[in-house]
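Here the complex is missing one protein chain, while the rest keep their positions.
Now for chain A:
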Amino acid sequence: MSIFFFKRQLSTIAAGKGLVIPKEWLVTNKNPVTPAKDVRPADQTFLTFPEWFLVFSPEEQANYFKQHTATTFPYMRHTSQIWKSYRIVNKQIKGNFPTNWGYHFMIWVIGVSTTVEYTAKSLYENIVGRLTDTGQPATAEDQFNAKYTQDYVAFIKDLPWYQFDFKSRLKDLWKNTSLSGPHFFRKWERRYMLTTELAVKFIYGKLIGIGTKQVYEVALLNTAVVLDDDSLHYLPRYDKFAAAALELAQQGHSFKEIAGNNSAILLTVWVPADHKTDFANAQTVFIQPITSYPTMKRVAIATPVSALSGVLLELKKAGVQVEHVFDF
């Protein structure tokens, strides 16, 4: 129901007005030790958050769909979280780093596409979906949806979403999902809905794939780090970076550069909903309630690259789950 006007809680809460990160954490590294080919713009740690939210959001959906159908998922809150978080991170980098137009453009493209998708889903679920809803995933089609979303999340943690094989899922839906069973209307309504979703994503994914090839270079799949002993290491990029970084920290290392940067790096953690959200050597940037998991909240914090290993160790000690380290 979140498209409608009774807001129960804010979707994203900024830690303060405008720039909240100390300005001295936001200085470009003029003479990086890291080889030039492995250096990435310093503001990208922030700009990758809205992009990664499009991984967090399906992940939440996959969790949610284990117990509920898609019909009651708060799509519009997630839409709001994309844009609000984008606004907040933008305030941190604006004026401190040269504007990264290509990255902003990419965020706009994926933000708008996701907004269209979530709005359409929200409208459809509120107008048609809710007429056939079973509450829990009772039909083979609702269960198919849960499984497909789970697989999709696993996929996009390592590879671009548009490379996901929507076509074979569509075949799977019509070939291997039982046509018989109770909840006749729900079954067919979901079949219609899933067919539409998979078909549209298949076509749109093909187009984005072509477009991306034209505009952006192939993304590097590793992140160069320079440790306190001036040694250069290559860690896996994206999802697996946090674990690798923690391992180095546990070996007693700290970081001088990550992807050529020694300015602030963003990370997100999950803490209980009543957590005070203050962390040593780190600045909280914003907080997002986890709408499908109300006892927890996501906190985005920033810390200088040099303090990252200490912060990671501290979090580990406190038993706080690190969701993601945004390795530029």
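The rule is simple: contacts are C-beta pairs under 8 Å (C-beta built on N, C-alpha and C of every residue); 3 or more make two chains touch, one makes a residue touch a chain; residues count from 1.
Basically, contacts and distances are computed from a predicted model.
Student: Just go with whichever of "ABC-type sugar transport system ATPase subunit", "FAD/FMN-containing dehydrogenase", "Na(+)/H(+) antiporter subunit B" or "HTTM-like domain-containing protein" UniProt uses as the name of the absent chain.
Tutor: "FAD/FMN-containing dehydrogenase"
Student: For the chain left out of this view, which of A:Gln136, A:Thr196 or A:Gln250 touches it?
Tutor: Of these options, the touching residue for the absent chain is A:Thr196.
Student: Kindly note down the residues of chain A that lie in touch with the hidden chain.
Tutor: Counting over the whole complex, chain A touches the hidden chain at residues 1, 4-6, 127, 131, 192, 195-196, 199-200.
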